[in-house]
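Got a structure here, written out as structure tokens. Questions coming.
With one protein chain withheld, the remaining protein chains of the complex are depicted in position.
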Amino acid sequence: MEVILGNIYCWFESLFGQNLAEYLWGYNCETQVYSGKNLFNSIGLITLGVSLVFVFAYYYLPLFFFNHPRTNRWWNWLMLLFIAGIVNFVIGYAWTINDFLNGNIGDCLMYYRDSDGNIISNLIYKRDCWLFGLSNFFISSMFFIFWSIIFKWWSRNCKHSPCF
Amino acid sequence: MNGNPLFVLASIFVLVQASCGNSGQLENRNKNSEVLNHQKTLAIDDSYRPTINVYIENSGSMDGYVKGVTEFEQTLFSYLTDIRITGITDSLNLFYINSIIIPFKSDLSEFIERLEPDTFRARGGNRGVTEISNIINSVLLNTGEKDISILVTDGVFSPGRDANALEYLKNQQIRIRDYMASHLARNSETAVVIYKLSSNFNGRYFNRYDAPSIINESRPYFIWVIGNLRHINQLIASIPDRTEKRVENFFTIIKGNRKVDYAIKRGSGNFKLDRSNPKTEITKLKKDRRTGKVKFAIDANLSRFLLSDDYLLDPNNYTLNNSNYKFSIKNAVSNPHGYTHTFEFNADNVHKGIVIIMLKSQIPQWVEEVNDEIGLTAIEGKTFGIKHQIHGVYEAFTFNNNIYTDISINIK
Partner (left out) sequence: MSKLYVFGIGGTGARVLKSLTMLLAAGVDCGVDTIVPVIIDRDMSNKDLSRTKLLIEDYISVNRISVTNGRNKFFKTKFSLLAGNLCLQLRDNTQRFEDFIGRNTMTTENKALVDMLFSEKTLKLDMTEGFQGNPNIGSVVLNQFENSNVFEAFANDFKQGDKIFIVSSIFGGTGASGFPLLRKIVQTPNVNDADGRNLQNWGLVNKAQIGAISVLPYFIVGQSVEESQVDSDTFIDKTRAALSYYKTEDKRIDTMYYIADKRTTTYEHHRGGDLQKNNAHFVEMAAAMAILDFVNPEKLAENINRDNEDRISQTTYKEFGINADKSEITFSDLADETRKLIVNPLSRFLLFAKYMGYTVVKKDINGREELIVEKINKNDIFKKEYKHQPYARNRFSDGFRSVDAIKKLESIQIRYFEWLLEMEDQNRKFSPFNLLSANCMDFIKGNMGSATKKGFPYKNWAIMDNELNSLAPEIDRALETENSFLELFYRVTENLINYKN
């Protein structure tokens, strides 16, 4: 149950790398077990929530262009999916880059050291954080579709947007 | 049992000395500094200050070791001095032992350094026939939980004129096993270390019939160190390196069935660590992309067994339950977890299931080679019946099984 979100994120593991993934699973370098917080759950729940908010707004919020007869075209929906994706991209990137820069990620995941303790190579790079953000974009889109399928049916104006 | 001067012991009993049967040859090995490091990480625990009792066998066969200035004397003096210097103990007690235990109240120099056969003789006791099993038993009985006993002996059996030598040896072995087992029942954490050294011996050598012959040559002698594993570890850790490396071989044993700290090595193959048991279970094991073979590695901390690196690096000392995989062992790279060795496994295909690698307790090859089963004359480098002493100890420790530890992982 509590690994569902993490497993979903790990479909994209080849994008952001196994080491960042281990960190997000909560791998603790000292104890060598996953005793840390499962950040996939934290970030995943936020992503799930953000996409839900956008979906709900699109279908039900009586404001601006939400739940509006003129924005019930499939490409309006797609735009919103994209926007939600961007928001979640930023969240994903910001969270990981913050941990990356503040040294929250364990040493054994960050660097590959030789027997004297000198760094031979990095294991996690800044670009992995970007790529994690990108993965979060994709996952946000998946969640967006998922919530849409569930919630669109009672929308007054946007019920058939998009038509699945 | 007939004594000779002891020589200064180099402090390299720190495990890494003699080879333990890798290729079946007697070897003087230089210590491996890496292994030394492992031992050095053991801090001296102030809450436990053991009492150290040193017993030197002073039966007649030992005289040749103390005539003149011998390596026997020098090594022992140096060793005991070092022990005193480390401060590991508050009470270093000195004894001579034959059929009785004779305490000696003077200083170390008197105790060993300036020994000559007549002074040796003068220490007293019954210096005639002494059964080794009895000596060992006496020492064991006087070894409490907080004691370290150091026994120095030539290890030569003297069955006597009338005895059936083979029966005698077997008998002694059984006794030693028995005494050891009783001791173990009271002190399950007992560790036994038996060092083999050599010293020049000038004096009378008594064969199995008790018939003496005058010899002036190098003869083996043995230092037994018995005590709580923890104290033994402390002792070994605190004794400094000495340039004179006198220990030629050694045998160590502790009770098995221990747990060690081990973990699957992250990144050692194409697999995922199991989330709930990341140290012992892996999932989605696949062939390595580059080599096309299946591989993974396990790090383990094997430092508490008092075993030498050579012993631990020899695959023959292990049993693997899963024939699908082949393995090799090497020293672990520097890591903050205290892992000393790494097991590397590989196979052509993925085989799921439990993989258990067991570290066995085995009697090193040198014991067989140093053993003289005949005992008629003094054979260079060999001791009559030494194998039976060691086997007896071994059998007591491995009564239930001879597995030191098993490292088990699950491939899901």
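Letters A and B mark the chains as written, and numbering starts fresh at 1 in each.
Everything that follows uses one rule, which is that contacts are C-beta pairs under 8 Å (C-beta built on N, C-alpha and C of every residue); 3 or more make two chains touch, one makes a residue touch a chain.
Just so it is clear, the structure is predicted and the values come from calculations on it, not from any experiment.
Within the whole complex, touches from the chain that is not shown fall on A. Contact with the chain not shown here comes from a single listed residue; of A:Asn72, A:Asn88 or A:Ser135, that residue is A:Asn72. Although one chain is not drawn, the whole complex shows that of A:Gly49, A:Pro62 or A:Gly117 it is A:Pro62 that touches it. Residues of chain A in touch with the missing chain: 62-64, 68-70, 72-73, 155-161.
Rule of thumb we're sticking to: only the chains that are shown with their structure count from here on.
We define each chain's centre as the mean of its Cα atoms; on that basis chain A and chain B are separated by 57 Å.
Of all the residues in chain B, the ones that touch chain A in their complex are 263, 266-267, 273, 275-279, 333-334, 336-337.
For chain A in complex with chain B, the touching residues are 3, 6, 18, 22, 25, 27, 30, 32-34, 108, 114-117.
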